[in-house]
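Missing here: one protein chain of the complex. Every other protein chain is in place.
Moving on to chain A:
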Amino acid sequence: MAKVPVQFTLNGAEKAEFIDSGTTLLHALRDKIGDTSPKGGCHQGTCGACSVIIDGELRLSCLTLAETCNGATITTTSGLSEGGVLHPLQRAFLDAFATQCGFCTPGMIMAAKVLLDHTPNPSREDVVEALSGNICRCTGYEPIIQAVLTAARSNSQHAA
């Protein structure tokens, strides 16, 4: 089958690949481009580990066909730190001991980033709602919720 061209911006860099039609964005990111920060958990849109941000919206890369992303701007967790300085969400996850095995972490951080981009001062209920599409096996969620609330507070202090 003929390959199809796909071109998008990933974490600020132009990417162009020839892929098989039907390739998921998750597969294209991990196996073609080499960005392994989105994880393949369930491959059916249930666990949230593959979450990425496409044109400002939280999307499941395992259910998104790469060829539908032509011209899109995509952000993954590996694109969050700048010049070796962690993003406030990454720093908050670290400080709050919000990771154990780490498999859900990139998806959690993507979901949290979209929340904070739209709602800089979220309530606890806002955070719970935003993370409700992401499964974590290890932490019991509470440290993750606390990390997102802490990151929101440190963001608002920066802005002030």
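Throughout what follows, a contact is a pair of C-beta atoms (placed from the backbone, for glycine too) under 8 Å apart; a residue touches a chain by one contact, two chains touch by 3 or more; residues count from 1.
Heads up, the rule we're going with is that contacts and distances are computed from a predicted model.
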item	value
Listed names "Outer membrane lipid asymmetry maintenance protein MlaD", "Sugar ABC transporter permease", "Aldehyde oxidase" or "Heme exporter protein B", matching UniProt entry of the absent chain	"Aldehyde oxidase"
Contact partner of the left-out chain, one of A:V6, A:L131 or A:L149	A:L131
Contacts of chain A with the absent chain, listed as residue ranges	41-42, 44, 46-47, 97, 99-102, 127-129, 131-132, 134-145
